[in-house]
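A single protein chain has been omitted; all remaining protein chains appear in their positions.
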Amino acid sequence: MNWSEFKNIFNDCKLQGEKIVIHSNLLKTIEFVKNNYRFEILKEIIAVDNGDGTTELTYKLFSPEDSEEVLISINVQNEAESISSIFESAIADEKEIFDLFGIRFNGNPELKRLYMPEDWKGHPLKKDYIENDERLKWNE
Amino acid sequence: MFKDIKYLILSMLTVFKHLFKKPVTLEYPEKRNIPPENFRGKPVVENCKCCGICTRVCPSGAITIDKENKVFKIDLKKCIFCGNCAYYCPHGAIKMSKEYELGTKEKEALVLNYKIGGADERN
Amino acid sequence: MSKLKLNLGPQHPSTHGVLRLILELDGEKIISCEPDVGYLHRGMEKMAEKLTYIQYLPLVDRIDYLAGFFYSELLCRTVEKALEIELSPRVKAIRVLLLELNRIASHLLWIGAFLMDLGAVSPFFYAFREREIILQYFEKISGQRMMNNYFVFGGVRRDIGYLEDVENFLKILPDKVNDYEKLITENPIFLQRTKGKGVLDKKTAFNFAITGVNLRASGVSLDFRKGDYLYKDFEFTPVVLEEGDSWARYKARVMEIRESAKIAAQALEILKREKSIEQTLINPLTLKLPEGEYFQEIEAPRGLASIYVKSTGDSKPYRLKWRTGSYYSVNLLRKILKGAYLNDAIAISGSLDIILPEVDK
Partner (left out) sequence: MNYLYFLYIEFLAKHNIPQLFGDITFYVIPCCIIFAALLIVVLALVLFERKLLGWFTQRKGPNRVGFWGLLQTLADAFKLLCKENITPKGADRFLFNLAPIIIFVPVMVALGLIPYSSEFTFMNFQTNLLIFIVIGAMPVLSILLAGWASNNKYSLFGAMRSVSQILAYELPIAFVILSVAVLASSLNLSQITLAQSSAKGIFGWFGIPCFIGFVIMFICVIAELNRCPFDLPEAESELICGYNTEYSGMRFAIFYLSEYALLFANALLLAVLFLGGYLSPFGKYLSPMIFPPEIGSILVYFEQAFWLFAKSFLIIFVIIWIRATLPRLAAFDLLKFSWACLLPLSILNLFLMVILKYLTGGGYV
């Protein structure tokens, strides 16, 4: 996966540590990486709540032939493009992130809560999720 | 067709072979399994220096020490018998005993109270 | 076409845990299947943000209680790599030995459970008889059979002992596995139930991010143990089969048991050679990971297991995420069960080795 060729096609991205940070058109980037550089497995989608209202989604792509891995990350508010049209494994990942972080992926065929029951209020893994149960405060 | 019958008979015979072997099961209440040497059973405490390390190492907050009336409490309802306290206690005060039958009738008996300093009688 | 909606509900003997499949049936043929998970969700990732690393270590065995060593190895590995702690060869050999024994135990349980799904009663008890020997060995060295909490940051809790038990086990294992082969592999009814059922080709496997034995049974030789630092000086050949149906997955797991037994034997040799165990253990109370993001992965019995830790320099992780193998096998069910009959569906979902605590985390 040569970085320079990728750079001049998608110009608004930069290499931060081992991650490629992009700002928009997520679907086209992932599709481009999958078809051109044979990254055929989407290992996982990692979501981290940055605390200031934005969530950082990191897509870990892996190519089984030359066993190489690339990380593409993007900062989103609470809307994101779903990539379940390219990777069907993303259906479950996106449902989990919607359930725990509250990010709506438009384009996901069945976007509903994965773990929590339907009528659960709030998204547990967000930093501003306050549990009002005293027993959980024992380790502060 | 005959290959199938051959393998059917073969699998039948391997099961028949087990008919005469000694059973491996153990009749629990009569014959008990002796737990091995470093088995993690019920935590037991003697001459604790109440340094508080175990309270900070316990994953489920089962240990509470109140220094005023010198009582060391382990709540077996919360304890997951992970052995962290016994491993990280600098004075070796907490030991994991070999007792694993902890069923009791009333809930209070599950909270073990140990007196700190002097004889550790449980009330 | 009359559609019947059937709940292969949470309380069902052959879903290996609390998995609910909402099936739409036409007669006994499955039109669509939607897995509904979350009945065993314990919030491992939320708990991680509230506990320090040493407090979180015992909970990690519970992510996949059949392969507890793998997940505690993942967490220990993250901390060791973050603090640049080098493991002595004896500790590495201990870890490899216990990981492989755990893999054998997990595959043995799967063989028993899979055959019980297909209706055969006795292989379940034979597989458990062997697994019992391994669990008793784990109890001897770590104190508990499954929740063993034996790996610690920087090494192991106490030096390993009772190696002769492992030797006896590795001596009797080959002919016990041959017993299973004689009993099951060529059994015509078993072949009828599994040959050509639930075929998983390479494209859908990649598309559904399937890894581990399920992928290797479909012809892709992708074994993450190859690049693993623990397995560097062990030679073994990853098991690859071409058919990709339930039978190939069964056969691949049986061959994988034999492969793991070889690795365990090599680890025993190393343990006999390396006598001295010196490990630099860390004071758990003042353990703080330097700021940054850490990725680690390992080849668990049910596919690739990996951990992501984002730490902001204090004693509790800012964010911790697990990737487990069965999570994606359950997601695969929605495609692989289409068009199968009801009792084949049970066999196919059994062959994928789905364990629910891994899915729900």
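As written, the chain order gives the labels A, B and C, with residue 1 at the start of each chain.
Operating definition for what follows: a contact is a pair of C-beta atoms (placed from the backbone, for glycine too) under 8 Å apart; a residue touches a chain by one contact, two chains touch by 3 or more.
Just so it is clear, the structure is predicted and the values come from calculations on it, not from any experiment.
The chain not displayed here makes contact, within the full complex, with B, C.
Within the complete assembly, C:Glu28 is the residue of C:Glu28, C:Asp201, C:Asp233 or C:Asp314 that touches the hidden chain.
The hidden chain makes contact, of the residues B:Val15, B:Cys50, B:Ile65 or B:Leu110, with B:Val15. Within the entire complex, the positions of chain B that touch the omitted partner chain are 8, 11-12, 14-16, 18-19, 21-25, 27.
Of the residues in chain C, those that touch the hidden partner chain are 4, 6, 12-14, 28, 115-122, 124-126, 129, 183, 187, 189-190, 192-193, 341-344, 346.
Please note the rule applied: only the chains that are shown with their structure count from here on.
In this assembly, the C-alpha centroid of chain B lies 25 Å from the C-alpha centroid of chain C. One finds 41 Å separating the Cα centroids of chain A and chain B. Of all residues in chain A, those that touch two or more other chains are 139. Residue ranges of chain A in contact with chain C, taken from their complex: 17, 40-44, 46-49, 58, 60, 64, 67, 87-89, 91-92, 100, 110, 113-117, 124-125, 136, 139. Interface of chain B with chain C (complex): residues 3-4, 7-8, 10-11, 14-15, 18, 24, 35-40, 53, 56-59, 80-84, 87-88, 96. Chain C contributes residues 34, 37-38, 41, 43, 45-46, 50-52, 55, 204, 206-209, 211, 220, 222, 227, 293, 295, 304, 306, 308, 310, 318-319, 321, 323, 327-328, 330-331, 335, 360 to its touches with chain A in the complex.
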